[in-house]
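What you see is the complex with one protein chain gone and the rest in place.
Lettered A, B and C in written order, each chain numbered from 1.
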Amino acid sequence: MTRIDWLAIAPELVVAGTLLVVLAVDLFLPRERKYYVAALAVLGTTLAMVPVILMAVAGDSYSMFDGSYVVDQFALVLKGVFLVAGYLVLLISVSYVESDRFYQGEYYLLLLSSLLGSMVLTSGRDLVVLFVALELTTGPLFLLAGWRKGDLRSNEASLKFFIIGVLSTGLMLYGMSLLFGLTGELSFAGIREAIASAGLASEPVLGLAVLLILVGFGFKVSAVPFHFWAPDTYQGSPPPVTAYLSVSSKLAGFVAMLVVIYLALPAVTEFWGPALWLMAAASMTVANLSALRQTHLIRLLAYSSVAQAGFMLVPFAGAAIADDGLAEGLGATVIYLVIYAVMNLGAFAVVIAGGRRIGSYEISEWRGLGSYAPRQGVMLAVFFLSLAGLPPLAGWFAKFVMFRAILISTGPAGVWLAVIAAVNAVVAFYYYARVVKSAWFDKAPDVIPEDTEAGPTGPLNLAVGVSLVVVLVVGAFPAIATFFGDAAAALVP
Amino acid sequence: MGVEVILNQFLILAAVLFVMGVYGLLVRRNAVMVLLAVELMLAAVNINLVAMEAFWQTTEALGQILAVFIITVAAAEVGIGLAIILLIFRNRRSANVDELDLMRW
Amino acid sequence: MVNAGLTTIYLAAEEGAIHAGTGGIWSEWAGLMLIGPMLAFLVIVMFGKRMRYQGAEVAIGVMAFNLIWSTVLLVLNMGDEGVLYERSIEIARVGGGLVFELGWMVDGLSIMMYWVVAAVGLAVFVYAHGYMKGEIRVTFFFAALSLFAGSMLVLVGSPNLVQLIIGWEGVGLASYLLIGHYWEDKENSSAAMKAFYTNKVADVGLIIGVIIIGVVLGSFHYWDLAAAAAEHSDLLGPVAVTAAILLFIGAMGKSAQFPFHIWLPDAMAGPTPVSALMHAATMVTAGIYLMARTFPLYQELATAARPWMIAAGTITLFGMGLLALVVDDIKRVLAYSTVSQLGYMMTAVAAGGYTAGLFHLFTHAFFKALLFLGAGSVIHAVHSNNMSDMGGLRHHMPHTYRTFVIGSLALAGIFPLSGFWSKDEILATLGYEGYNLVMWIAVAGAFVTAFYMARAVSLTFFGEYRGHGHPHESPRIMTAPLWALAVPAVIAGLVNIPGLKLPLIGSFTSWLSVRSVSMGDHHAESIDLGLAAAGLAAAVAGLWLGWVAFGPKAAKRRAERDWVEVPGLYPLLRQKYYLDHVALGMVWTIRSPLARAVNWVNDYVIDGVVNMVGALCQGLASLVYRGVDQRGIDGVVHGVSYGASGMGGLLRRIQSGRVQQYAGLLVAGLLLLVVLVLFVL
Partner (left out) sequence: MELFEIWALSLIVFLPLAGALVALAIPKEREEAVKLWALGVSGVTLILAVIVAARFDFGAAGRFQFEVDLPWIGAIGANYHIGVDGISLPLLVLSALVVVLCVIYSWKHWDEPHNPRGFLVLMLILATGMNGTFVALDLVLFFIFFELVLLPMYFMIGIWGDRTMRKIPGFKKEVETRLYAAIKFFIFTLFGSAFMLLGFLALYFKSGSGGLDPTFDIPELIGRGFLFEGTFAWLVFGAMFLGFAVKVPMWPFHTWLPDAHTAAPTVGSVLLAAILLKLGSYAFIRISIPILPETAREWAPFIAVLSVIGIIYGSLACLAQTDVKRLIAFSSVGHMGFVMLGIATLTEVGINAAIIGMVAHGLITGLLFFLAGSMHHRYHTREMSRLGGNLKLMPVLGGILGFTAMASLGLPGLAGFWGEFMALLGSYQPLPGLSTDFFRTAMVIGAIGTVLTAGYMLWMLQKVNLGEPSSEWAGKKFHDVDRYEMIAWVPLIVLIVAVGVYPKLVLGVTTDAVVGLVETAFSSVLGG
């Protein structure tokens, strides 16, 4: 029975509408007023929050298109997260895009498209919606990565991202086709039932299908060994885009992984469990070690985000091992995602703000930041140390639930992964601290850099402020974050 | 005989096409050729889907639906890809993907 | 002679059958004697500099107060009914049923010690006021002296072993401070360190011994120890010998028994009043006091420990006496003499001569303090410690000369001075207990004692003056204490003349033994004339020989040499039996190779591992980043592509670009996962 509940898709509609308005308005705006579109975009995302909050408060659940499109607490929570992340990225973008004076209208258009894609993703409950939403999320980003058209690095970032992207999409689609071939279903529920009724859970071809699908997600979340594009692309892309890539795009990958694994393939732990265990361990280890060698802040953040992806995969591995791991793992992943999104965006915001002033992302050039710009220095320290997982900054709770989700299984596999994660958490601290060290402990350069770039810094500061408040408050009262986790856990029956 | 055999043949065809696509993507220097390799992969997927739909005969013709979406999205992707390649070609006078190593440590 | 049964007397005391008064308020407030000097210490430290006499008045005042108080107690304790009182304040309950307490005990033994400390202390304090005039840090000097007095009283007044340790180390600290009074010279501060450190080493024994007793008995109280010993407690039995020897090791340190005596001669670096009070009269007797306090343990349970103690005591009394023969420094002569006399006391107590040992402690305190103060007076006059810079001083310093001679004769054991009686008591006890060899060594020791004292007196007061300047007699404030001490040096023996019980005063034994916790010794009830004669003969012979060898005539004969160069023996003595070398060697070993080795281990092994892990992580990071993440993919990609090309045979030459490396690795990773997940796991 197909009935469209307009409230349920109101958030997507608002974003889509904003997107169109941006496109239209952009045509008529004179060059120097282009930043109006930014305001519009910000307004749109803010507006889109309203129905999300309304529905979340009401606690309703809507199912449309034969169950292909579901708006439940899980979807709402993640829509909210995507919107907030999008909102922050927009704020971060304003000054950067303004200062570089490149196609502002299109920039926001594409960003909003990607945002729309990820919002749809949260509600998609069959492979078609999932695929389309994923592509909508990623496609605009291929272009945004190359947005600094004259910059060879940006071009390169874009092409690399694109090629790896389409390759993984191809592999994922091949996996989906196999899945369809085995089950004759595209909806997650149908696939789950087909697997159960036909006893396919141990079928090797199903395993191949699962692994192929995981490639697609692995690419999106940039987990080792599907992460190779990330450092280059992050480094080459305009930093606000990188921020978006490292947060929203990664989140989208995780959301896709969550719905597919928990709704379609909960019984197939035999395949995705070990695979994700390996990916988690490899991501943490390889990325953390690689990050130790980085001298470029954004590239360091790239490896950091790969490592964080590794941490976020840990609960999945736990979910496969423990009896009641699924719900625990889901909650943990969502909490980690929420906290990661905010703190990573905060980190990017600070880095971009500092980058404006310093004009370089080489860590050594950031020396003495704390002495001449203490506020920025403090923010830098807060976000980076939060990423490192130090109490009382929000990051600790993310790590905490992650450990919790893996230790729920008492078997050796779980304990070993926990130990690997623990050691990695320590290693990770080293490179985060290196940035802090440079900013605070090293002597400032003789000529103190001044912020000479044009463009408003207000939105950027607002983004930093919002992130800061969240990081501090959630760090002290993690119960706020568990609310998201609990709400999302409703996904698992 | 019948559906089983034919299905298997289609699947094998798709698999071969897919592997060729992957291979092409890995080894061709020219970016346009890489794009074509991707098309090959997607074509393989589509063949798979259509063949399997023929096997399952689902009421909503699910396989075809997905295949149509894939074709559509693939077109968009190629558009994006070509745009990027064009951009690079303008800047570098070359569209060879193996020359892109500015960010190699 | 009488063998008073320890067990019966102790049990009688327990049941209250013993005739002992409590001493009334004099006992109840006896703690004031302990606290007084401590307060004086604080007051002097804080306000001393602003006082007219730089704090000396406070110290002396407190000491006078103590002397009065302890004299009253002494008097109360005389006669038939003695004083027995104890008061403790719990300072901590530590679990395991153990309690730490501070308090004071008023019984024969402690009263005797209170009085000795106060009497000698007052004399020395007054003397020091004159001696230290014009010296640096007088205020601090008196503060430390007060601290010492306080600690010493805490030590001897303690009803339990824990408080004993507090006092024990307190006097050690005071000793450290005062020996190093002139710390500008490294020699002095080193001497102070040596004193403190040697004691600290020995204290390990004391502390462990106390711990064993405390844990085993569940109490640190002397009473409980005595009771357990008297009852031959099963708890205490198995560890008694160990504990006894450990306590003895502690006592050896404080009382400078061989081989822990090495600190005492060096301790003479301190100002002379300090040497007189601490390193002769009181502090160094703490070990003897401890042995007396814990006497029942040795007497009843730990008899196996006694031979060792006697051996140590005997070696000390004879061997250290010999050393006094060859040193030039007058204070060192007295120091070795002190060590030797402590050996007498230790031997006596160890042999069971409770009264004998303490009696010698009592008399020795006076005449040795007297001798030191006399030496100080001389040093004050000639500005040198060396006897080679003295000579002929009897004309210049008549008071000093006379008192010094009195002290020397007392020390030598010449009838009827106090030393004679106490030494005789020791000899008698040794004889009675059957330690004949030891007894004869002790007699020989008496000879040596007399010998070196004769040498010292001769070199100092006779012959020609060899020093610089014109020595003058010390001021009255210094000579008065000399005379004050000379009196007890002469008459102190009267209190314990065997068989003689003075009216009112009673006997020394009765002071100590009836009302004391530790009883049951053997003391002479009558004079063994033969033994007394032997001892006296040895002393006279020693004096005579000393006079002949070092008297004025001899000095003229050998102008430059003031010692006897016996081949073989002489170098050994000059090098102090090489014990300092051994000790220094040990310290050096710890200080230099061992400590450096540990530090090296710390910096290069443990930290090395830490840094290596760090470096390894960095290296691993490089390897992973450059080798795997950024380049090693070449190899993998080549592999994959090679496989592909091998299959297809389409390309002969593989050309892989950057992005394709990434793509290749992605595919390779996928294949790896497939293999692992589908086929391996």
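Couple of notes before you dig in:
Following the convention adopted for this analysis, a contact is a pair of C-beta atoms (placed from the backbone, for glycine too) under 8 Å apart; a residue touches a chain by one contact, two chains touch by 3 or more.
Being a predicted model, the structure only gives us computed values, none of them experimental.
One chain is not displayed; in the complete assembly it touches the shown chains A, C. Screening C:Y114, C:F148, C:F196 or C:Y662 against the full complex identifies C:F196 as the residue touching the chain left out. Only one of C:W29, C:F65, C:W183 or C:F415 touches the chain withheld from this view, namely C:W183. Across A:P392, A:P445 or A:G465, the residue that sits in touch with the chain not pictured is A:P392.
Touch with the chain that is not drawn comes from one residue among A:I4, A:A422, A:I448 or A:V473, which is A:A422. As for the chain not pictured, it touches subunit A at residues 331, 370-371, 374, 381, 385, 390-392, 396-397, 400-401, 403-404, 407-408, 410, 418-419, 422-423, 425-426, 429-430, 433, 437, 440-441, 477-479, 482, 485-486. By the touch definition given at the top, subunit C reaches the unshown chain through residues 90-96, 98, 100, 102, 151, 162, 165-166, 168-170, 173, 176, 180, 183-186, 189-190, 193, 196-197, 200-201, 203-204, 207-208, 211-212, 214-215, 587, 590-591, 594-596, 598-599, 602-604, 606-608, 610-612, 614-615.
FYI, only the chains that are shown with their structure count from here on.
Chain contact topology: the protein chains form a complete graph, every chain touching every other one. Summarising the inter-chain contacts, the pair of chains with the most C-beta pairs in contact is A-B. Of all chains, the one whose CA centroid is most distant from that of subunit C is B.
The geometric centre of subunit A is 26 Å away from that of subunit B, both derived from CA atoms. For the pair subunit B and subunit C, the distance between mean C-alpha positions equals 94 Å. Counting partners per residue, subunit B has 22, 25, 97, 100, 105 as the residues that reach two or more other chains.
Contacts with at least two other chains are made by residues 625-626, 658-660, 663, 667 of subunit C. Residues of subunit C that touch subunit A in their complex: 617-618, 620-626, 628-629, 633, 658-663, 665-670, 672-674, 676-678, 681.
Of all residues in subunit B, only 22-23, 25-27, 29, 96-101, 104-105 touch subunit C in the complex they form. The touching residues of subunit A, when paired with subunit C in their complex, are 159-160, 163-164, 167-168, 171, 204, 207-208, 211-212, 214-215, 219, 224-226, 228-229, 231, 271, 274-275, 278-279, 285-286, 289-294, 427, 430.
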